[in-house]
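In this view, the complex is presented without one of its protein chains, the others remaining in place.
We call the chains A, B and C, going by the order they appear; numbering starts again at 1 in every chain.
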Amino acid sequence: MLRRYTVASCYNHMAQSATLLITCPDRTGIVAAVSEFLYRRGANILHADQHQDAALGLFLMRVEWDVATFALDTHFGVDFTPIADRFQMRWKVSQSATPVRMAIFVSRYTHCLADLLYRAHSGELNCAVALVIGNATDGEQLARFYDVPFQHIAVSAGTKAAAERQQLALLQQHRVDLIILARYMQVLSPTFVAQYPQQIINVHHSFLPAFSGARPYQRAYERGVKLIGATSHYVSDELDEGPIIEQDVARITHRSGVDDLVRQGRDLEKLVLARAVRWHIEQRIVVYGNKTVVFD
Amino acid sequence: MLRRYTVASCYNHMAQSATLLITCPDRTGIVAAVSEFLYRRGANILHADQHQDAALGLFLMRVEWDVATFALDTHFGVDFTPIADRFQMRWKVSQSATPVRMAIFVSRYTHCLADLLYRAHSGELNCAVALVIGNATDGEQLARFYDVPFQHIAVSAGTKAAAERQQLALLQQHRVDLIILARYMQVLSPTFVAQYPQQIINVHHSFLPAFSGARPYQRAYERGVKLIGATSHYVSDELDEGPIIEQDVARITHRSGVDDLVRQGRDLEKLVLARAVRWHIEQRIVVYGNKTVVFD
Amino acid sequence: MLRRYTVASCYNHMAQSATLLITCPDRTGIVAAVSEFLYRRGANILHADQHQDAALGLFLMRVEWDVATFALDTHFGVDFTPIADRFQMRWKVSQSATPVRMAIFVSRYTHCLADLLYRAHSGELNCAVALVIGNATDGEQLARFYDVPFQHIAVSAGTKAAAERQQLALLQQHRVDLIILARYMQVLSPTFVAQYPQQIINVHHSFLPAFSGARPYQRAYERGVKLIGATSHYVSDELDEGPIIEQDVARITHRSGVDDLVRQGRDLEKLVLARAVRWHIEQRIVVYGNKTVVFD
Partner (left out) sequence: MLRRYTVASCYNHMAQSATLLITCPDRTGIVAAVSEFLYRRGANILHADQHQDAALGLFLMRVEWDVATFALDTHFGVDFTPIADRFQMRWKVSQSATPVRMAIFVSRYTHCLADLLYRAHSGELNCAVALVIGNATDGEQLARFYDVPFQHIAVSAGTKAAAERQQLALLQQHRVDLIILARYMQVLSPTFVAQYPQQIINVHHSFLPAFSGARPYQRAYERGVKLIGATSHYVSDELDEGPIIEQDVARITHRSGVDDLVRQGRDLEKLVLARAVRWHIEQRIVVYGNKTVVFD
């Protein structure tokens, strides 16, 4: 078995914290009510941030506090409900002591898988990688090195429905609440996506909405763009149209062939996917409309 | 006289707003107290942001609200003082209807001057350029084009004290509350600086703390760095050591001569200086220790 | 009249040089032949760069030499033709002593105009701004400040053909060989474009091919992208589809409204347009297919 190689000493040892995410119609008094609520219970607020979308009349808030003086327990819901009702809030609370259980889907390209497994293992990501599912076996040895179960499920046009049933069963069995498509070269069915709303993160190898769909590097090369990009986003029913979480770009030149774009793109893909995963895990993302707020 | 060329239609017409900046020791209840205070007075909050420096036990907050339902008047100070006292706050309130009165100091390089005058004139910066002071006359025609008084005050080792007295008199006369050193090639005396604490913004043509002092582009070239930078910062008594507001960099290659660094650097200087000026004007910056918080 | 405000001392005073651009089928011996040709004539090469497109079997080359020991004269064409014929070259030679004559087309947004006029005036761009043509009068005062003739030509659906005839006559009269569309909000007719092949540079306010067409900032905002961009390109018959010269991006957040995108975008537009203009003027760009090679 793998000894945890001890890089942890360099990482962020945050206090155990609880995080509350709120979305509601914008009106006066929300911050006063929430901060009063937390103040009365002795919560020591570590971070608080809020956002208003004036056009939509929407208010969004994230508050994170130290659980040392105000721990989450079963009373929280009961106590907070009056405020939530008063302001018509959609809200979600979670605590860092319960790591997100993550599954990684992968095909033949393993760079994002290797990157995520290393980050998770080293403690940079506060999550448990419960499972790697591959429609090829290229990721198997990496998964095993990091002591993560690997399941090979081949997918073809004829077997897709059965494959998805098998995948869903495994996700349930491993109590997965976040799915990462780490250059997984298959489109998930609407039925599958509906099971994990805003819980599936994909990385697309272009600066969306440019070059959505197939072979983006080839098309970027042909168009003669001077920057290439990568995009991480939640998966929705429309291909490459889900809410964007993060994007980044790299400069290329006329000397860059398609192979160079693919190579440079791999580094972008790793970065934008890893950031999205971390932000999701740290409860920093709120989706509204087809957009995301990322509270930093 | 110059007709205001009407680009204004594309710019941000914000509601008239008031902004409150707060710094105080960190403890529970601050946000609850401030938001309750504003809520009771009917303030419609447009933006709110806060920051804690855990190491220093410091709390910083910025709140901006629409004056339509809660206008700043002479009562504000009286009303807010109990809260300020309770939490030992340093605080400052201002409103957008009173544009900052700005003076620009310039020497022979006029690119930052031209850039700032255009931005101010077009309405991008909510300020009045009250005065341009040059220790050379290169900026005179630009200033006159934008209907801004230009004063030539030559500075040499022997005349510096007298020059500064003349400058200070002009600043008072024009009721200036922000001074921009737009590639002004003179070091201000501690006496001068003390008159305008955190009200003088300089742009240094390097990525500080690298290459502080003279001839940064030449030294960057000689060191063989692969990126050059520029830094905007508040002026303090120590040269190039004041609180950094903004920095940016640009990639160079072995093909870049010192002239190319100077040319690319000009674009960086304009950008980092313009951002700093805008953030200062919009009351987004709080200085603490030798650092800045920039609330976005 | 405007005195040239003397920033020139900080700029690149290159030796007078000649530049040869070559495109031809790729085969062995081209560099040997060209460098032998220049060597025999005593040319002191300042820069040389070449590129092969393996897929298209194309060879592209740029050579710049000091005219002190090998000046361009009428013999050049005669002497070089045997080499050009042997390798089926398309070639172009020019010298820096003959500044490009440039016209700037502008509508109501003047930030790119102000930026280019300043750069040209200060000596950063080796060109003569022969003329500014506006379909509004917003740019008039800026043009006059820099001693550049301004011509107002209103354009509407009904008057477009006549307007273009008038524009073309002015361009001829002023011997213009480069046209810059500095946020000119009109589409030029194919007839017009055909008169100035690869001599018209446009700036589009998005990261093409994303958000080609109208209102790109609004659409970027709606899609929820995390970076915005700008693109400078040669104008071809298809809107926003010409060969891309330069692109750049800036990071935005959920806090950025459309107004913020417009504001940040202006800085990108200025930069990508100014770089494209400089590269064109310095004979650094070769178009092939629908792409550009930018020799740096």
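Some observations on this one:
Here is the rule we use: contacts are C-beta pairs under 8 Å (C-beta built on N, C-alpha and C of every residue); 3 or more make two chains touch, one makes a residue touch a chain.
If you're wondering where the values come from, they're calculated on a predicted model, not measured in any experiment.
In the complete complex, the hidden chain is touched by one of A:D53, A:D66 or A:E124, namely A:E124.
The chain that is not drawn here is touched, among residues A:H75, A:R108, A:H152 or A:R175, by A:R108. For chain C, the residues touching the chain absent from view are 28-29, 31-32, 35-36, 38-39, 42-50, 52, 251.
In the full complex, chain A makes contact with the omitted chain through residues 2-3, 5-7, 9-13, 47, 108-111, 114, 118, 122, 124, 138-142, 145, 253, 255, 257, 259-260, 262-263, 266-267, 271, 274, 296. Where chain B meets the missing chain, the touching residues are 51, 54, 207-211, 223-227, 229, 243-249, 253-255, 257, 289-294.
Assume only the chains that are shown with their structure count from here on.
Look at where the CA atoms of chain A average out and do the same for chain C: the two points lie 42 Å apart. Once the centre of each chain is set as its mean CA position, chain A and chain B turn out to be 37 Å apart. Not a single residue in chain A touches at least two other chains.
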